[in-house]
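What follows is a short report on a single structure.
The other protein chains are all here in position, but one chain of the complex has been omitted.
On to chain A.
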């Protein structure tokens, strides 16, 4: 189930947080992907408002890559389900 979450995370980062899409790849580190504090705030808010998943910005920005970020979110979603 990680792949749908990965798609969701990339979609939020590029379409709603307005990051340029090119660097936002699964293997990119958050720095390489351009994920800044504004993008993390958008991600946290969309996850909370649209998906009912609550994360702090500190936890989200502490993940290494885009794929790991999605996997972390997915693991907590599955645990909460």
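Keep this in mind: a contact is a pair of C-beta atoms (placed from the backbone, for glycine too) under 8 Å apart; a residue touches a chain by one contact, two chains touch by 3 or more; residues count from 1.
Methods note: contacts and distances are computed from a predicted model.
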Study note, to complete from the structure: By UniProt, of "Amino acid/amide ABC transporter membrane protein 2 (HAAT family)", "YceI family protein", "Alpha/beta hydrolase" or "Trehalose transport system permease protein SugB", the chain left out is "Alpha/beta hydrolase"
Practice item. Check each of A:38, A:54 or A:78 against the chain that is not shown and name the one that touches it. Key: A:38
Exercise for review: Using the touch definition up top, pick the residue from A:3, A:18 or A:78 that touches the left-out chain.
Suggested key: A:18
Exercise for review: Spell out, residue by residue, where the missing chain touches chain A.
Suggested key: 16-18, 20, 23, 30-38, 40-42, 44-46, 57, 61
